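Accompanying notes for the structure given below.
A single protein chain has been omitted; all remaining protein chains appear in their positions.
Should a chain be cited, it is by its letter among A, B, C and D, assigned in written order, with residues numbered from 1 in that chain.
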Amino acid sequence: MTDASLVVTDLHVEFSGFVAVGGVSFDAHPGEVRFLIGPNGAGKTTCIDAITGLTRGTGSARLGEKELLGRQVHKIVRLGIGRTFQTASVFDELTVLQNLDIAAGRHRPWTALLRARRGVDASIEEALEETGLAGELATPAGILSHGQKQWLEIAMLLVQDAKVLLLDEPVAGMSHDERTATGELLQRIAAKRIVLVVEHDMDFMRRFATRVTVLHQGRVLSQGTVAEVQADPRVQEVYLGTAGAATTAAMSVVPEPVAATQKRTED
Amino acid sequence: MDALIAPLLNGSAQGALLLLAALGLSLTFGQMGVINMAHGEFLMIGAFAAYLVQQVIAASNLSIPVALPVAFVVAGLFGLLLEVTIIQWMYRRPLDTLLVTVGVSLILQQAALHIFPSQGVPVEKPGWLDGQLNILGYEWPLRQLFTILLAAVCVAALAAWLKYTSFGRRIRATVHNRDLAETSGISTRTVDRLTFFAGSGLAGVAGVAASLIGGTNSQMGAQYIIPAFLVVAAGGIGQLKGTILAAWAVGVALSYFAYWTTGSLAQVLAFILVIVFLQIRPQGLFTVRTRSLA
Amino acid sequence: GDEAAGSGTSAKPSCVDTSGSTVKLGFLNSLTGGMAISEKTVSNVLHMAADEINAGGGILGKKIEYVQEDGATDWPTFAEKTEKLLTQDCVAAIFGGWTSSSRKAVKPVVEKNNGLFFYPVQYEGLESSPNIYYTGATTNQQIIPAMDFLASKGVKRLFLAGSDYVFPRTANAIIKLYAAKLGIEIVGEEYVPLDKDDWTSQVAKIVAAKPDFIFNTINGSSNVGFIKAYYDAGLTAATTPIISVSIAEEEAPAMGHEVTGHYASWNYFQSLKTDTNPKFIESWKAYPNSSGVTSDPMEAAYISLYLYKALVEAAGSFDVDAVNAAAKKNTITFDAPEGKVTLDGENHHISKPGHIGQINANNQFDIAWASDKFIEPDPYLEGYDWFPADIRKQLVDAAG
Amino acid sequence: MTKLKPWISLGGIGVFAVLLLAVAPLVLTDHWLNNVGKYCCWAIAAVGIGLAWGRGGMLVMGQGVFFALGAYSMAMHLTLETAGDRIPGFMVLYDPLAPLPMFWEPFRSAGFTLLAIVLLPVIMAGILGYALFKRRVKGAYFAILTQALAVALATLISSTIRETGGDTGLSDFKYFFGFVLNDPANKLMVYLIAAALLIVCVLAVWQLYRSRFGELLVATRDAEERVRFLGYDPANIKLVAFVVSALMASIGGAMFVPIVGIITPAEIGAAASILMIAGVAFGGRASLFGPALGAMAVGWGQSSLGSTWPDGWTYILGLLFIVVILFLPNGLSSLTARFTVRARRGPDVPPTPAIVAAELEEVKS
Partner (left out) sequence: MLELTDIEAGYGRTRVLHGVTVPSGKVVAVLGHNGAGKTTLLRLAIGLIKPSRGRVLFDGEDITSLAPNQRVARGMAYVPQGQQAFGQLTTLENLQLVADGRRGGRALIDAQMARFPALEQFATRKAGLLSGGQRQQLAIARALITEPKLLILDEPTEGIQPTIVAEIEQTIMQLAAEDINVLLVEQHIGFALEAADRYVVLASGHVSHTGEGGKAATSTVRAAMAI
């Protein structure tokens, strides 16, 4: 597996003095669904931004032998890194098929660009099956529901044959059933690829994470299995909110966090 | 000495006029995202307003000070009319405003040609602008000084308006996300109208200044529009201080180029300069960073 | 003059039909775009002349029926409209134009179709065509008198300011040749695009060059900016006068009092005391949409229609070749507001009186100098030894 | 249905070709045929604008620059052909002794001229586009910048009277690659070349639109940054469309010269460039036929309405801009689309969200 692991070492991102990510190291391997969690503003999205070249970062992020930092966005993508955004971004005016076709395009010779598409690539068929979008082939992406758009994005990463999928809150706004479907999808995908998920839905994390990295204020706070992380009192304090959380200054209204969180887990 | 100082002073005045022309654009284009190609014609309307004021108040010593607010209001009202009839339907299509207002500009020019003597009308400069100020041995025309002062006053007023009133925030909020602004309780219609009124009104004030420098006729606005847009772009869209600096720089550059080469070539060189500059700094002198997808 | 239609096949037979009770003429001026500022007046006075001629019975007893076209300040449009007037509307002749550029666009088209074009504005000379009649001044009727006037005033240092196009560039080329002969030093030469008003930088150069007179070939509203910047710099008619060849009664009012005292060289001024001028002024003032003042270009336009009438009546026909043959007799005259002008049948220009006017407080011109007799047109400056013969030859050759 | 679609478009192109190449020469007078030839030249440029703007979202407001490259290349060649071994007449006065300017020399060669018409715009648009797109200049910045370029070039030509003919332009051409231009048969030939080139350009964009490149271009227009995350460099995609559109403008310009017989800076400056856009907007910026037909319609309006009602035409043109953009952002082609089967692959335009996104920086992350 060594050749295909994503290894992030001592990643730093600074915005005019403000340290958003201050020395984050973690690695992710094919076969696991790796979760990246942490409070709002912890630097999760920024880590992904840095890995994908959207933001300038220092340190190192390697996929196998290849250093990612310092390359242009589209070059990083060509090395096999794919991502989704916190807000779904598909080509609203193109159909599902066209969206996927474009995503599949970078493997084709440029001459193929000048020809019209005939038929549907096998890889696209496969991705459609996988994500359950087969029925929406001709639907303009703009009128897909929120959840379907997220799936389309994932499907685009699949046809793009991304080795690494960096997913920023992929189930946000999805209903329970859709979350389950998405989680299962991710597990299937993870068999052959590296999947890194940023999520705030702890129920979802518990059900589908193999390993978890917790960020806090730009640093790794904790790392391990779901059980290990959940048991970490620091994680509870800053993020999960158990007894300790009640003392956080964040609260102007004193909540009953345990009850609230548990209620969420119930549904 | 003259060869160094004269272009600097002349250029500063040229820059000031450019700034006056660009100031309104920095509101309507920079803040609202409307690309108003009829802005030059609003400037023309301001100049004709000055002429009409002089028809009523013959003494130019008095008529020009009166003409400034009148031109502001008249041009502003034309802007308001444009906003209400056309622009308000187009906020979601900024690039298309460019084409629509090209049409408006054509119509306004032709109307001016119909209404006023085709050769244009005279706007007399007030007597207190006769004469020169001696700076380092160079006789600097008072009228140029006046243009600079007028620009300074307008900039200060605009900056204060944007900074010290809640209005500035509302404009920026409306530009950024119309729906969100509206649902935050901001009457985006009022914001739009007032902004457009003020931006167009500033063009009117620029028109008064222009009427003291060149001809007042149907074609006068056309020569300002593209330089003014370049200035706003070079300054950084929505950046007042950038606009000021860019206008001054373009004015001075034009003036030195004109001094060293010819009037025509100076225009070409100044344009190329801005174009090259925008290659180097595509977002202008000053930029706002956001965490966009880019 | 040069030979007709250049090379190639000759034009199709003319489609002009004058068998009815009317004759169709084409009027072609810019009614839109930048030059509409100047050309609208020319267009308007052509209408007045047509009305007058019709009221007097028409040409050869045929009423004028005119087709108005808009050149739109766009030279290719002038070419297209010329073609249209000649081949679609089948007009017997076309009147109009202003800038030399527009004329140069029209020229090949009238030559190709063997049509007639009457051009009413002073220009840079060095041109003649069997298909064009020039009723404005050529250089020896406007620019050379102006230079002589300057020499008589003892001018030693002359600055040239002009719009950046063919007329000022060519006129200045000629001025420089003549200035050398007159011992006048050219201390500077500046051009600004036609559509630009801002002359401040150039005026600063004028200040630095310390000329004692300015020769102004600026056209259009750019003049206003020039005069204003000039005045701002403290330069006045008292210190450093300007002589212009494109500021007339029409243009001066837009410059207010700041232009007072400066000079202009023209053939016609509203203030001229001739027999025919009062009636002309009166008719014009009464004419709808008139600007109320008369000026040289519009007078030349007025002449052009009457000259055509005289030509046709002398020829007894509207046929182009017949008209040109009638012209060759050198007997065509017209009692114009500027005086009795005579057509030169060889070069298709007319004789004109030279005048220098000085602008007074009413933006009218006081006559400061008048030629003692009418000046015969000499577009190629053949009578002037300072004009290099080799250039003349090359120009004539190039014209084909 | 999707199978039928190409035949509908091809059929349309066929009809268009028959109208232009066969019907027009039979029914129109020489004058009007020449005018239609002129409209074809604008239409060729418009087809390119449709590609760059309608499909690519780049509002190219300075196509006059590329129009000029073709037009002046052609005009210099025709001027030299007419002048023979003499110096062109207009140059004589300003400096009778100086030789032909250096950059004129190669245009004596017909081959070089044809090459220049093709290569100059490609090189220039290539360099310009590369610089702009790599620096991510887009939206209004791009529009204003290209417009400024057109103004700068027009002013430059105006101010170099000896080198370029200045504001008066170049005119009075007698020959076209050896053919006498006054000969009606040769005029017809020139017209047919222009019309055929227009058909070729329409065919070219037809293929581009139905290709994957066409989809990618629309995707880039709507979500440039998203395309980047699919591993493409949007700059390259836009560059291709920009260069092709520049090439078309140049071809249009080159044919304009023998047809109209004169080229001046006014034909390439801001107003002319905007008029080209007007035609495209009028016809429908992203449709196949819209830009060409729109440009021809505007050209026709100018010649005919401009004649019958000179100052009125300006008002009409102004209103046209307003009404079409306001009520028919997709141009007249969106009217016809209502009557035809909606079997389109790329949805027909909606400029709205994409351009807004490009303009008003949406904060997404």
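Everything that follows uses one rule, which is that contacts are C-beta pairs under 8 Å (C-beta built on N, C-alpha and C of every residue); 3 or more make two chains touch, one makes a residue touch a chain.
Because the structure is predicted, anything quoted here is derived from the model rather than measured.
Participant: Among A:Ala172, A:Ile189 or A:Val229, exactly one should touch the missing chain; which is it?
Facilitator: A:Ala172
Participant: Which subunit A residues touch the hidden chain?
Facilitator: Residues 15, 18, 38-42, 45, 86-87, 143-148, 169, 172-178, 200, 202, 238-241, 245, 248-257, 260-261, 263-264, 266-267 of subunit A touch the chain that is not shown.
Participant: In the complete complex, which positions of subunit B touch the hidden chain?
Facilitator: Counting only subunit B, the missing chain is touched by 166, 169-170, 172-173, 175-177, 179-189, 238, 288-292.
Basically, only the chains that are shown with their structure count from here on.
Participant: Determine the chain that sits nearest the middle of the structure, using the mean of its CA atoms as its centre.
Facilitator: D
Participant: What whole-Å value do you get for the distance between subunit C and subunit D if each is reduced to the mean of its CA atoms?
Facilitator: Taking the mean C-alpha position of each chain, the two centres sit 36 Å apart.
Participant: Could you put a whole-Å number on the gap between the CA centroids of subunit A and subunit D?
Facilitator: 45
Participant: Which subunit A residues reach two or more other chains?
Facilitator: In subunit A, 85, 89 touch at least two other chains.
Participant: Which subunit D residues reach two or more other chains?
Facilitator: Residues 155, 158-159, 223, 225-226, 311, 314, 353, 364-365 of subunit D each touch two or more of the other chains.
Participant: Along subunit C, where are the residues that touch subunit D in the complex?
Facilitator: Answer in residue numbers: 5-9, 11-12, 31-32, 68-70, 72-77, 79-81, 83-84, 87-88, 100-101, 104-105, 107-109, 112, 126, 164-166, 169-170, 173, 191, 193-194, 388, 390-391, 394-395, 397-399.
Participant: Okay, in this complex, where on subunit A does subunit D touch?
Facilitator: 45, 49, 52, 72-74, 77-78, 82-83, 85-87, 89-94, 98-99, 101-103, 105-106, 108, 112-117, 140, 156, 160
Participant: For the complex, give me every residue of subunit D touching subunit B.
Facilitator: Residues in contact with subunit B: 59, 61, 131-132, 135-137, 139-141, 143-145, 147-149, 151-152, 155-156, 158-159, 223, 225-226, 270, 274, 277-278, 281, 311, 314-315, 317-322, 325-326, 329, 351-353, 355-356, 359-365.
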